[in-house]
Structure formats: C-alpha cells, structure tokens
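The structure that follows is given in the form of structure tokens.
Here the complex is missing one protein chain, while the rest keep their positions.
Our next item is chain A:
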Amino acid sequence: MNNVLRYLFFLLVVRPVVLIVLGLNIRRGQLLPQNGPAIIVANHNSHLDAIVLITLFGMRRLHQVHPVAAADYFLKNPRIAWFSTKIIGILPLERNVAGMRTDPLAGICEGLERNEILILFPEGSRGEPEQMAKLQNGIAHIAKRRPDVPIVPVFLHGLGKALPRGEGILVPFFVDIFVGEQVTWTGNRDEFVASLQTRFEELSQECYRPEWD
C-alpha cells in the first residue's frame, strides 16, 4: 500500500513539479549508475535535493532509490516520520554516534546488500543555501567497507534558491545537475575525502552560478 502511495506521489506530484515548475538541466546524465548497489553523493542545499535526485532514475527504478537522511531530524515527529520513510523512502541514519553500541552504518550496508541506489549528502546538513560546507568522514567509512560499490558525485545548483532552509514557498528556478566521474576508495580516509572534495570543486566551477546574496 505504502509503495503504491510512494509511486503515485512521485508520478503525480513530484515529477510534474520538477519538470514544469523547476526544470532540470542535466549534464553527463550517462555517468549515473544504471543499477544498484551504488551511492550518489551530492551537495545539500534544500529538502528538494533528495526528491529531485530520486526522479533522475525514472519511475521504473523508484523502488531501488533511497536517500539517506538524519534520524534525529526526520523521525522526531510521527507524521513527518511516516511521510519521510514511507513516501519519500528515506533510510534513517543516526548522526550522533558518540557512545553508540551498535554499528551506525549498518542500515546503509544493508541497503547496499539489497542492491539499492542510495543518495548521501556528505556535508551532513543543508547549511547555508548554495554554499558548500566541509565534507564529513562517514562516506569514507562506507567506501572502505564496500570498495566495489561505485560512488558518483553530483553537483546541484538552483534548489537552494527555489526552496532554501527555513522557507515554505517554492519559487521557480532552473536546476543545474552536473554529474561527475565516479570516485574510488584510495586506501586512506583523508585522501579519499579530499579527492571527493576536489571533484565537487571542479563540478561547481564548471557550473555558471549568478550572484545570490
């Protein structure tokens, strides 16, 4: 039942809004992974980021694609929790790992075992719109455990203007989606995070971004 609702929500609400109200300009879409297991890493500016990224995989692969999202934020309120997990299809992740006894990345690893395409925001939070923060180390831990899984960086621009943090009104803007070459585990955590950061900087420089302050 929930799967049907999710399908209908994406077909009847999300896709029309994304295609008509926003409009996507996708560069190198052919670099996106065709099948799971795979990880998409993207910069994070808006709640719409995950939703727009899910639509890139079409309706046929919808059941395979899940964004990883903060459990402390999205599971707080039962209604938002139901909507996030059942309709958007998030995979909850515990961000505060200090003193945790269980493996915080277990959920992600299980998802990859199920051949899912996971969407991750290594900045950790949306932060200031259209400004990139330092990447967290979590992605490196996953890359180390599953070096066989492709990690594809995607740079997004425009959604932070369309619906930034703390705003309730969606204002139409075209969205740029620049897909980069996949990154591979380098054997060293800091090196890996640094190479991912460089990849994002290259993608962001390729993108024309008018002043917005």
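Basically, a contact is a pair of C-beta atoms (placed from the backbone, for glycine too) under 8 Å apart; a residue touches a chain by one contact, two chains touch by 3 or more; residues count from 1.
Quick note on the criterion: contacts and distances are computed from a predicted model.
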Protein name (UniProt record) of the chain left out of view, among "Spore maturation protein", "glycine dehydrogenase (aminomethyl-transferring)", "Exosortase-associated EpsI family protein" or "Phosphatidate cytidylyltransferase": "Phosphatidate cytidylyltransferase"
Selected residue (touches chain absent from view) among A:P67, A:G89, A:G107 or A:G158: A:G158
Missing-chain contacts mapped onto chain A: 23, 25, 129, 158, 161, 164, 167, 169, 171-174, 208, 210-213
